[in-house]
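Just below is one structure, and these are the notes that go with it.
Note that this complex is displayed minus one protein chain, with the remaining chains in position.
Chain naming follows the written order as A, B and C, and within any one chain the residues start at number 1.
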Amino acid sequence: MKLSFSTAAAIVILAFGALAPFIFGGQPYILYVLTLALCYTIPAIGVNILYGYTGLVSLGHMGFAGVGAYTTALLMKDVGLPFVPSLFGGMFAAGFLGFLVGIPCLRLRSHYFIIVTLAVGMILYTLFNNLDGLTGGAEGLPGIPRPGNIEIGSFVLDFRSLTGFYVLTFIIAALTFGLQYILVRSDFGRSLSSLRQDESLAAARGVNVFGHKLAAFVLSTAIAGVGGAMKVLFLRAAAPLSFDMHESINLMMMLILGGAGYLVGPVIGAITFIALPEFLRIAAEMRLIFFGFVLLILARFAPRGICGAAEAAYRKLTDKEANVVRYT
Amino acid sequence: MRKLLLTTALAAAFMAPAAYADETVTIGIVTAQTGPLAAPGKFQMNGFNLAVDEINGNGGFQIGDTTYKLELKVYDTRCNAAEGASAMQRLATVDQVPIVLGELCSPVAAAEAPIAQDFQVPLVVTVPTAQSLTEQGNPYFFRVNANSGQLNEALAAFVETIDAEPLSFIAWNNDTGRGGANGMQELLPEGYKFGYIGFFNVGEVDFANHITNIRNEDSKAIMLLMDEEPGALAIRQIRDAGLDAKLIGTLAMGSNRFLDRLNADYLEGMVQYSSFPPNAPMERIKNFSDTYKEKYGEESHGFAAQSYDGIFVAVEAMKAAGTTSDGAAIRDALAEISVDGVIGTISFDEKGQASPPVYITEWCEDGSRKIIAPEEFAADCGAG
Amino acid sequence: MATAILEQFINGAMMGSIYVLMALGMVLIYGVMHVLNFAHGVLFMVGGYLTHLFFFSWTGSYPLAILCSMVALAAIGVVLERLVFRALRDNLRMQIVSSLGLILIIQNGVVQIWGPHALQMRPASVETLVKFGQLSFTLQHFVIMGVVAAAVVVLYLFLTHTRLGTAMRATSQAPEAAVVVGIDPNRVYTLTFMIACALAGLGGALLGPLFLIFPQMGDAPMLKALSAIVIGGMGSVPGAIVGGLGIGIVESLSTLVIPTDYRDTITFGVLILMLLIRPWGIFGVRVRGED
Partner (left out) sequence: MSAILEVSDISKSYGGIQAVDGASFTLDKPGIYGLIGPNGAGKTTMFDIICGRQVPDAGKVLFHSSRVDGVEPYKLARQGLARTFQECRVLPEETCLDNVLFAAQSKRMTSEMLQVFTRNTKHRRDAEVEARRLLRLINLEKYADQPASDLSYGQRRLLEIVSCFMSKPRILLLDEPASGINPTLLNTLRDFLVELYEETKIVFLIVEHNMEFIMSLASTIIVMHQGKVLMQGAPEQVQADESVIDAYLG
């Protein structure tokens, strides 16, 4: 039973993710860093749908994550809604904003679209920072509650504990990964990647170019909203600086490092970008220089990131004939 | 034969040095070593290191019959909430420090506080001023420095006594700047005339627009809510643009190092609140300033003084709790602690907020400063 | 109120000139090579640091320090073009990835070498004040505007009246056609990068002394310059000039009316509107054809 690279990698990572609370039960720090990496994986999946498959570069995506984060936080903290409706609220807010931004801007040519996403990201950051009454402004929004416990019979899942919240984040990240898996392996995914390869040809074959781009953009902003919400719930405080331009650029870097256009690209990118520096803590200042060089090398020699290299190795290992349906 | 010699030499090297301190206690530090707030971060670290050297200098501190030496485990949080929280997590669970001090940015402290509570490791912040930090009912969160409310109250009380209407602002667009500007507008009486309120992003340094608008409102006084570097620039640009409104500054602007960036006549008449007038006649301030100047070759800074006291508060708490590992006991000790620090007597209220005296100092024309409030510490030029 | 408007106009013109210098560099690289170089801001900042270095540890004369830092930046430009951007020609996404990588390397590299603190540099032109009745400006304000005006004229003459300049314009309009008539595109691209980086260095060298030289000094001007070249028309040199000055002046005049913490939002709002209504900008030409 020859597994394609992505399915095999997905199984390995999902298994590792599910077992992590047991393996690292004793080391809360490692569990903490994995949870943080998962919180970054979710928006990275959103950007992967947009950039990896549809070929649209967005340099303001953490702005949308911020919209989701602040909406969910305020719904839970001030309105007192339980976790699930608040999370959906955050998701819809980010997705709806993506819709509003997408309608006018998705008709622009590639360079202009990138600049617009940068500008939108900057405007969103300024709003988070200046609206003191609503978002707590530059002082941040502390005291964001964690979801209430879930009692199933005698088993209590307490989300205030690190392991409990890890399980919650893992489930949501797995659901997002599942959504990506479904979308990308379906004809919808093939239409998206046809847009990336040749827009005019896709249109000539019947793909509603604008419609698909808008769907991909709204999906990616909604998913980013969920990611932002999870990060803020995990930190239990929201800060404008975690949704500024630099964070959006880091998100893009994470995806490219992991491998854009691969199902497991986002999670591998997030783990490498978040977990690795935490472990090589000693090189704190140097790590950004290190990642700068990694980017230059990737752009030049391995534009398909870690997954690209891993897939090549995997193919040699299992000497599968060149089944290159790349987006499996 | 040679191999034998080698092993013994190695063995000797590994034996614990038989100094008089039996053990070392590692205290966690979270600060910003890079990023836009690296400069204030430096002063914070200077304060911490000065206190540690002083304590270790006189042989560490005594609990029961064991003496402890102090060591610092420092993490750079770059004013980023995620990195701050993961640094706190690492300190609490991997390095397992009994207490953590530091932090510069309020939102990052907000992300670190819940972890302090989860793992029962008290977090004592020495710089962030956001009032909301001490409103979360987190028993493991303490603040040595005054919050923006306390600072603004002292300053508002003073501003009312002088003729400063219409009062204009130039403020950082972050927690310190916005907290100060909003706080002042609330605390000053109804109907108090405000001129122009200008914000600028951390890192921006062009104040020309703000100055023109302030002149346009012909305001009598300008409140500068920012740290030392942009502050010096703002004052230079204000005076260069021929604006002679009275200047009201923050705690970073009452030091000689600030003077070296400008010169006496730029600063003459400028008033600023300060948690720590470096040359005050008080004995505790004097020797802190001298040791700081001797070690770093420049005059000390409010953040350094607050952080210096933070270390002593931590040590006193460990001594009172009789333990260097039990976070809960140290927390209880901290709640009851009262330490005569450099910035004043430090004791925490039920929300974990200390209330050190807020001095108001004024620049004299000869480049020295005088303390004009609170009255009991009033002193003339040269003592500010 | 009138003096306030005049004063804001002069402030705006000064800041606008800095944006023009940065925008010229970016529009040259974009026009000739279709490379969107986000790392231009950090090159601007390196210009400031090098001027400070040359001024204090070597020449002691501000104009000479500016020249040296421009030459050094030009050399950096050559290296960047050869090692980074040449191999990625017409691969938009990887060019952007590389420019993001460069931002990280240069910005954090400078922190490692010079430390995180801001540097100060006070050449004579910053100390002397120029007074108009009640208003007073530092001489540096006018030095900046003068030098930038001169740079624009020199660049214009170079582009229109020299062989190399025409080669650059030819390559930007029709790279294949330029090759056919014997222009070596690689030499032209290297030259473009040299000029663009030298302009960025000049910008950093001029702005540094007036304010502070610190690692993040290039970020805001880069974003404003990016808005300027889009509003002016991607790839149009006059567009970059009008766009840069326009943003500088509008921004500073806007502080009279709107709260300053929303000043950047206004600039980016205008940028998005311009992109929606007239994506080819004021001077740009509407390109026929698919993409």
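The working rule: contacts are C-beta pairs under 8 Å (C-beta built on N, C-alpha and C of every residue); 3 or more make two chains touch, one makes a residue touch a chain.
A quick note: this is a predicted structure, and the numbers were derived from the prediction, not measured.
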In the full complex, displayed partners of the excluded chain: A
Residue among A:L81, A:L108, A:L157 or A:A203 touching the omitted chain: A:A203
Option from A:S58, A:S194 or A:S220 whose C-beta touches the chain left out: A:S194
Where the unshown chain meets subunit A, residue by residue: 182-183, 185-188, 190-191, 193-194, 197-198, 200-201, 203-209, 211-212, 215, 321-326
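Here is the rule we go by: only the chains that are shown with their structure count from here on.
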Comparison of A-C and B-C by number of C-beta pairs in contact, larger one: A-C
Separation of mean Cα positions, subunit C and subunit B [Å, integer]: 38
Length of the line joining the C-alpha centres of subunit A and subunit C, rounded to whole Å: 33
Multi-chain contact residues (two or more partners), subunit B: 33-34, 173, 199
Interface hub residues of subunit C, defined as touching at least two other chains: 108, 111, 261, 264
List of subunit C residues in touch with subunit A within their complex: 36, 84, 87-88, 91-98, 100-109, 111-112, 223, 226-227, 230, 234, 261-262, 264-265, 268-269, 271-272, 275-276, 279, 290-291
Residues of subunit B touching subunit C in the complex: 33-36, 38-39, 41-42, 173, 197-201, 203-206, 208-210, 212-213, 215-216, 229-230, 233, 240-242, 261
Subunit C to subunit B touching residues, read off their complex: 1, 3-4, 7-8, 11, 14-15, 108, 111, 116-118, 120, 129, 131, 134-138, 211-212, 214, 216-217, 219-220, 251-252, 255-256, 259-261, 263-264
